[in-house]
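Pasting in a structure now, in structure tokens, and then I'll have a few things to ask.
Missing here is one protein chain; the remaining ones are kept as they sit in the complex.
We just call them A, B and C in the order they show up, numbering each chain from 1.
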Amino acid sequence: GCSAGGDDEGSTGGGTLTIGTTEQITALDPAGSYDNGSFAVMNQVYPFLMNTPYGSPDVEPDIAESAEFTSENEYTVTLKEGLTFANGNELTSSDVKFTFDRQVAIADPNGPSSLLYNLESVEAPDDLTVVFTLKSPNDQIFPLILSSPAGPIVDEEVFAADALTSDDDIVAGEPFAGQYTITSYDFNNLVAYKANPDYAGILGEAKTDTVNVKYYTDASNLKLDVQEGNIDVAHRTLSATDIEDLRGNDNVKVVDGPGGEIRYLVFNFNTMPFGATTAEADPAKALAVRQAIADLIDRDAISEDVYKGTFTPLYSYVPEGLTGANEALKDQYGDGSGQPDADMAAQRLEEAGIETPVDISIQYVAERYGPSSSDEYAIIKDNLEASGLFTVNLQSTEWVQYSDDRVADLYPAYQLGWFPDYSDADNYLSPFFLTENFLANHYENPEVNDLILEQSVTGDPDARAALIGEIQDKVAADLSTIPYMQGAQIAVVGADVEGAEDTLDASFKFRYAALSKG
Amino acid sequence: MAVAVSSRPGHRWRDRIPVVHQVRQSVGLQRGMLVAGLLMLLVFVLCAIFAPLLAPYGFAQRADASGGFGTQQPPSAAHPFGTTVGGYDVLSRVIWGTQTAILVIIVAVVLAIFIGVALGLYSGYFGGWLDRILVVVFDAIYAFPSLLLAIVLSIVISGGQSNLWGGVLAAAGSITVVFIPQYFRVIRAETVRIKAEAYVESAKVLGAPNRRIVFRHVFRNATRTLPLIITLNSSEAILTLAALGFLGFGIEPTAAAEWGYDLNKAQSDVTSGIWWTALFPGLAIVFTVLAITLVGESLNDLADPRLRGRRRVAQAAGEVAETSVVPGGTLDAGPGGLAGLEDGETFDEHGIEVKR
Amino acid sequence: MSTVDTAPSSEAPAAARPRPKAAGGGFGRYLLIRFLLIFPTIFILVTVVFFLARTTGDPITAAQGGRLGPEALAELRAAAGYDRPLIVQYLEYLAQLATGDFGQTLTTNRPVIEVLTTYGPATFELVFYSLIVAFAVGVPLGLYAAYHRDKAQDAIARVLAIIWYAVPIFFAGLLLKLIFAVWLKWLPVAGRASVSAELQMQTLPDPTGFYTIDAIRTGNPEVLVDVLAHAVLPAIALGLLTAGIFLRLVRTNVIGTLATDYVDAARSRGVAESRLLRKHAYRPALIPIITVMGLQIALLLAGAVLTETTFEWKGLGFILAEFLESRDFAAVQGIVVLLAVIVALTNFVVDVIAAFIDPRVRY
């Protein structure tokens, strides 16, 4: 007999760490993937111009010496000197230009090129200088984009200029200049990393020399393996039950950090009760319905019953921890302290002259946002129906169909979740509440639209934070969506593993380099 | 020749009621297994019919007058089987789940039978090009991993919707597609065999039109093995639905109770020492499949005189048979068991075609 | 009465009688046709899968539906060519297939062939091991049950068989893991090998993907033991399910052959009962058993989907489910074609095996 010895103890240097995850890689090529699993790898091995240092939500130059607006439409980045890739190639401004030109040129459907919406062109006047020309001026978001999935800098000698490069070619070409390089790559099964001594960015040296990442498909296996000590770290995504169970286990530590993942309920302004295209269209009544629902949702119940504290109540559009976040909905709805208030809801409906109970259909996705969506919505349905004000027709749908149907105005109210591209309040506002937004829920508020555009070009942090607060308050009054849950980042680590709390920060980037085994 | 050996109709009737007849026929262990299966099945059906009375709570009920049930509560007086991760009463969901299971079985099996039997009859009796094509097509579907077919179909059929009927129809529909090739194979093989039987030929010789031959002579004889396949498929239907639930295509929990879904949700509970949420739906599935399979296998064994056990008789008991010119009739069973399901030459041109 | 002027000899006319035998060439021909039939089967499957997959959405919506608005999505779809008429896309795909090119996966941008060669061996190994379990458990128990039919032993064996078949495989897998990996700690939880073993195997030049073979090639016995230990639980989970079916199959068929005249005839020559069972009843029963077992391969592959997910066994079934979820048509089609070929080839091989067991088929 033999138990699965996950780790090769006694290897040299800073030891070996084995990490398990259920996220999946799509591709190592930054132009070909736009998902958490692939981005997690990129964060270890590729350099970024801008990055978020441990413990901070805000970006700073990473492999760049400096980065600033040199004119309204020009963002100039100066690279540090003597940068090289792990394969020995020099990392120069030409690689940077190549990186962004390539993103835009390929514009792969699976890639993040859409994030570069504001990029006009890139120039590399000398080896160390890169000049980004932007379409709209003073874009405060652009530095953030440089730390997003669109931002990893790649080696022009390894990557193809106009086509995606395969994982195997990438691994063989070693175009890595992040904290780690990949030494062995078995797609979505096992990836072995080795610390990159040449990394010259702000994040510093890796604490552990060798890291192996094991990819799981079934969370219960991940849980059993970390519980049995077969792996040292389990990061994303264990179920709430598993985490609660592991909290009581002495062999492991459960480490929490702020999370950028949110859950919210979207209203379709056309098809919701009293919506614009319904028979008894009435914006005021529709608003009253949304408000009543906002009054009734019991966030604590969801947080405790369903998520066992791994998700926490969210009372605003921007999650807690990000610069500018407030608790706009807490004051405006419910009892004012975050608890539901049925009387308030009844009163609102009554004032709007709405006959109760109101019939409403709510839709959610079965598996996309974890296994707990059904329990989450069972509670919401309970909340709404217990008040006697609503009858809820709850349905779940498979993801792809759901994606088609929701923009086809088939769902009056539906669940969505969001994981940020970059850790900034803007990423929680502009995609949602600009007149042109991806929700396509027919919400339109010119005032909000303008405010969002304004904050994105406001350079002064305090002024920008104020604007962001104002936007949240305004949207909270309109209730285009009701945000209600914010996910914590959670890693389960062996009792002898240190450093997890350092990287579970508002950057929402899990960096293996911070971890070490005692 | 003795005059009017009138048969007692009552006796005959009783002997012709399918299951009753077999129970009376069986002895010993065979009877034991049949009766055990029937009893379990009866419990299952009764649970489904009287679920509203039997279940202490609704399948989507999370709280009662005394407050919320709480999630993952261990078995207690109020919740004999505990509560689930979603805060439902396990016992109630297990009981309500019988309804879903029965629905799926009925819809899936009925649909599959209608289509499979019709095509099998046609293909087996008339042969020709359509037959060849159908055989190849169904063989292809057969080669398709059935669960995946079910997934694709559940998306196609219901667009991923998850209310009770949407879910049931999707699951049942996809199971149907998986099953049709089986019914088709069996019925076609039987039809091809029966077509060569003397009584079909004798009908042909009498000048009976094809329609009459197919319905009066072939159909009823060819479908004789169906009960066995039905029982086999019923259990497969439950398991497929459970597997679908496992992959996230199940029925929305507030729309209906479904064992496979609950079992799936209970997965991480098991590794955390919460045994009750998985055990009971799991047992429900096992018992139902066991019940149906026991009944099916027993009926099959009893239909086959060679497999049927009999009571031992006292020494030199009984009467010497009167006129026993040709022993036995032709009522022997057709292909049985899985062998019957899947046996049967596929590319055969059995028998001789009448010129048309 | 007439006189007899010819010596009657039964042999001569019997031998000369033009019986419709399956001539030697005939069987070869049958097999050839059987083999050629694989192609229409695959063609039909490809067609069905192509259209089914495309009615269920596209990979772009699957990946970006939660980030992009309808216009952006439509743009991307148009860029990828998914908005063209289905029939055009279908013909294109057929043309591509005809040149033996399976194309690239749409989501992970890898050659479909590579997907097949990476995940195929895993499924193959899993199915192989579970067949060993199924045979080792199902056949002897089936014989045992047949011999003791309608006795307590038979009843127990049959109920066991039903239970193996009735317990959903993911549930059975979970229990096995808890018992053997967590409580007893005899076996690993999941996966095909431990991290260190996999790393060692990855250093091999051209790893085959068959871990058993790769493990032997490393020359490190610990790796082999590790790989085999990982195979035990999945093989049992899937193997027992199949064993349940085999048991019933063997039982029914052996009971059938036990009732034949030749068994009685052998008995009348004083052949021992155990020998009757093993030699006279089992061997002829093997022919239908083998045939049906061949058909079970499809079932086994379906079961493999769940087994693979439950045990982190990264094989075709598991990856197919994944690709289906992301609507990666190209990958789904490629995998289905491969599965169909496997199923068809298995049935083909099974026919050949059956022919070898049954001397009647050869002449």
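Convention: a contact is a pair of C-beta atoms (placed from the backbone, for glycine too) under 8 Å apart; a residue touches a chain by one contact, two chains touch by 3 or more.
Assume contacts and distances are computed from a predicted model.
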item: Identity of the absent chain, which is to be given by its UniProt protein name, from "Dipeptide ABC transporter ATP-binding protein", "Phosphoribosylformylglycinamidine synthase subunit PurS", "Na+/H+ antiporter subunit E" or "Protocatechuate 4,5-dioxygenase alpha subunit"; value: "Dipeptide ABC transporter ATP-binding protein"
item: Interface partners of the hidden chain - shown chains only, full complex considered; value: B, C
item: Contact residue for the chain not shown (choose from C:47, C:202, C:220 or C:260); value: C:260
item: Of C:120, C:138 or C:284, the residue in touch with the unshown chain; value: C:284
item: Chain C residues touching the omitted chain (full complex); value: 1-8, 10-11, 13-15, 17-20, 23, 26, 29-30, 33, 260-273, 275, 279-280, 283-284, 287, 357-360, 363
item: Absent-chain interface as seen on chain B, which is shown; value: 1-7, 25, 197-199, 201-209, 212, 216-217, 220-221, 305, 308, 310-331, 348-349, 352-356
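Criterion: only the chains that are shown with their structure count from here on.
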item: Contact-richer chain pair (by C-beta pairs counted) among A-B and B-C; value: B-C
item: Cα-centroid distance, chain A relative to chain C, in whole angstrom; value: 41
item: Rounded Å distance between chain B and chain C, as computed from the means of their C-alpha atoms; value: 24
item: Touching two or more other chains - residue numbers and ranges from chain A; value: 220, 224, 227, 400-402
item: Of all residues in chain B, the ones touching two or more other chains; value: 155, 267, 270-271
item: In the complex with chain C, residue positions of chain A that touch it; value: 1-8, 18, 24-27, 29, 32, 34-35, 107-110, 114, 164, 166-167, 184, 186-190, 192, 212, 214, 216-218, 220-221, 224-225, 227-228, 230, 368, 399-404, 407, 416-418, 431, 436-440
item: Touching residues (chain side chain B, partner chain A) in the complex; value: 60, 62-63, 68, 70-72, 85-87, 155, 159-163, 166, 248-250, 252-255, 265, 267-274
item: Complex interface listing, chain C residues touching chain A; value: 56-70, 72-73, 76-77, 79-80, 106-110, 118, 174, 177, 181-182, 185-191, 194-196, 198-199, 202-203, 222, 225-226, 229-230, 309-312, 314, 318, 322, 325, 327
